[in-house]
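See below for the structure under consideration.
Coming up: chain A.
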Amino acid sequence: MLQISNLHAYYGKSHVLHGVDMTVNAGEIVALLGRNGSGRSTTAKAIMGLVDCQGSVLWKGKESLGRKAYEIAHLGIGYVPENRDIFPKLTVYQNLLLGQKSGKKKVRWSFDDMYTMFPRLKEREHTEAGVLSGGEQQMLTLCRTLMGDPDLIIIDEPTEGLAPKIVELVAQYLKTLRERGVSVLLIEQKLTIAMAISDRCLVMGHGSIVFEGTPQALREDNHTRKEWLEV
Partner candidate 1 sequence: QKGETVKIAWIDPLSGLMAPVGTNQLKSFQFFAEKFSQSNPAGVKFEVVGIDNKLSPTESLNALKSALDQGVRYITQGNGSAVAGALIDAVAKHNERNPGKEVMFLNHSAVDPDFTNSKCNYWHFRFDADTSMKMEAMTTFMADKKDIQKVYLLNQNYSHGQQVSRFAKEILARKRPDIQIVGDDLHPLAQVRDFSPYIAKIKASGADTVITGNWGSDLSLLVKAANEGGYTGNFYTYYTGVSGTPTALGTNSAGRVYQIAYAHYNMGGSMEKWMGEFKTKFNDDFYTGSVIHIYTALGEAMAKAKSTDPVKVAAALEGMKFKSYNGDVEMRKTDHQLQQPLYMTVWQKADKKYPYSPENTGMTLAPVKTFESYVSSTPTSCQMKRPG
Partner candidate 2 sequence: MEFFIISMLNGLSYGLLLFMLSAGLTLILSMMGVLNFAHASFYMVGAYLGYTVSGWVGFWPALVVAPLLVGAMGAVFERTALRKVHKFGHVPELLITFGLSYIFLELVQLIWGRTALEFKPPASLQGPAFTLVNHAVNGLKLVWGAAPADMCVAADAAIRVVCSPFPMTRGFMMVIALCMLLALWLLLTRTRIGLVIQAALTHPEMTEALGHNVPRVFMLVFGVGTGLAGLAGVIGGSTFVTEPAMASTVGSVIFVVVVVGGMGSLSGAFLASVLIGVIQTFAVAFDYSMLDVLSRLGIQVTDALRNNSAAKLTIAQVAPILPYLFLVLILIFRPKGLLGTREG
């Protein structure tokens, strides 16, 4: 469904991605692992058209590179950024409302789905999102993107700052997403979780993919784990 080849990305003059190749198939959870600064978030941004880049990103067979971010979103890719980026002055409800796309009739998710997933959000429905706790903001970002009914959702560090119990919940929900036919590109630090729920793992190092395989294979590949994931 998503096919990336030879993707290069730049922040101003600094060259961050050096030819990334990867694919995400329909109905699959792919974990993108790597150390801090290896370029995972940049990959996500590049797919969304938020950084300068070259190469090719094929989405459902069509080139999406060079399009504007809102066009890409309309094509069905959802993005949950790592630094949350909730709209602080808007209420929780309004944040969710903005996740919805105009003109789309049939959607998989409703407000109620979100509120049953995270009851905490229902409680704070009419609070300004800026005063939510860190973890609440994290939940909100996830839900906001889901409201846009994407076919692929790119999630950057969804469990950061979440209580262990909620982390499990999120993992559970990512599986639910897959059941409803949404593909997930999961960027994670917490190896245990990532490996537990993903179908495939990618490891990134210095701006390119250095490992690809099943979680099982990664668990067995001591070299990769030592070299690219741990100290």
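On the choice of candidates, all candidates are chains of the complex that A comes from, given by their letters.
As a working rule, a residue touches a chain if its C-beta (ideal position, glycine included) is under 8 Å from a C-beta of that chain, and two chains touch if they have at least 3 such contacts; residues count from 1.
Not measured: the values here are computed from a predicted model.
Between chain A and the candidates 1 or 2, touch in this complex occurs only with 2. Contact residues on chain A toward candidate 2 in their complex (touch as defined above): 48, 50, 68-70, 72-74, 79, 81, 85, 87-90, 94-95, 97-99, 101-102, 144-145, 148.
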